[in-house]
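With one protein chain held back, the other chains of the complex are shown just where they sit.
Labels A and B are assigned to the chains in the order they are written; within every chain, residues are numbered from 1.
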Amino acid sequence: MARIHLITGGARSGKSALAEAATLSLGNHAYYIATAQAFDDEMRARISIHRARRTEVWKTHEAPFELAATLRATDDAPRLVDCLTLWLSNLILAERDWEAETRELLALLPVLVHPVVFVSNEVGMGIVPENGLARAFRDAAGLLNQRIAAAADEVTLAVAGLPLKVK
Amino acid sequence: MARIHLITGGARSGKSALAEAATLSLGNHAYYIATAQAFDDEMRARISIHRARRTEVWKTHEAPFELAATLRATDDAPRLVDCLTLWLSNLILAERDWEAETRELLALLPVLVHPVVFVSNEVGMGIVPENGLARAFRDAAGLLNQRIAAAADEVTLAVAGLPLKVK
Partner (left out) sequence: MARIHLITGGARSGKSALAEAATLSLGNHAYYIATAQAFDDEMRARISIHRARRTEVWKTHEAPFELAATLRATDDAPRLVDCLTLWLSNLILAERDWEAETRELLALLPVLVHPVVFVSNEVGMGIVPENGLARAFRDAAGLLNQRIAAAADEVTLAVAGLPLKVK
């Protein structure tokens, strides 16, 4: 059964770098499953910074929506999924059923053979957003984190680039 | 002297579920002290989700304001207070003196016999709010958390539904 590791943290808390190191400790090469969609220049810049850090040991797959199918198709090496919160955001913006997609993902995890390191964002520790959509999103993001964390073997909170062991 | 446990965390971090389990580990039945006021449909939906999880082992008291009096009146079994941050919000919106009410609460804690599990929210880890009232609220919420934590025997940070021991 695949080992599942969730690395969560705030913006620029060093989650991705910790997740890359954790994934590469599990194998000589790995899949980088990117959920980002480059809608605008800011996002394109973020993606290219992340890409610049990755070397030829990584094989990149883009999966803005089809996360379960991509995990099924890459089950011959460790995988890094960066990140769950963007995947959730993609699903919600496309008006897809994120709860059904999450159930499919959770049902798949015990069937996988090779490890998965998930990155996600902590978005619920600020003041309650005035915007109703933002409130609904942070509720969904928190629930998704809880569900993946419950299924994970290991959970880490990234703080200032350092790992804090939660599970 | 009553054992005091503070469980804090972000929105949808699983605080309430952890607090319910912690409270029921202390006795066969317990009081659920709800501070929420159902102003609108969103809040009514949240309250009914929380209520659906609670079984007949819980006896519910509503205490949007009179928290100290309610704790005094229920000192024959473990209590769960969900949550301190809403109680603070109620006091501030009603223009009551939250610092005086907090002092009354803190003075009561050492006198209580049965345990109290407090739930509160982390609201200070986002960007500084532009709104002055929001800034004042997050300052008050942070100070209230500090004061209860100082008086508590145990403090837990909920992260993705998991408990991180702070004290």
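Keep in mind that, in the parts below, a contact is a pair of C-beta atoms (placed from the backbone, for glycine too) under 8 Å apart; a residue touches a chain by one contact, two chains touch by 3 or more.
As the structure is a computational prediction, the values presented were derived from the model and not from experiment.
For the options B:Thr8, B:Thr70 or B:Asn90, the residue in contact with the chain missing from this view is B:Thr8. The missing chain, though absent from the display, is touched by one residue of A:Ala19, A:Val123 or A:Ala149; that residue is A:Val123.
The omitted chain makes contact with subunit A at the following residues, 9-14, 42, 122-127, 129, 134, 137-138, 159-162, 164. Taking the whole complex into account, subunit B touches the unshown chain at residues 6, 8, 10, 120, 122-128, 132, 135, 138-139, 141-143, 145-150, 155, 157, 164, 166-167.
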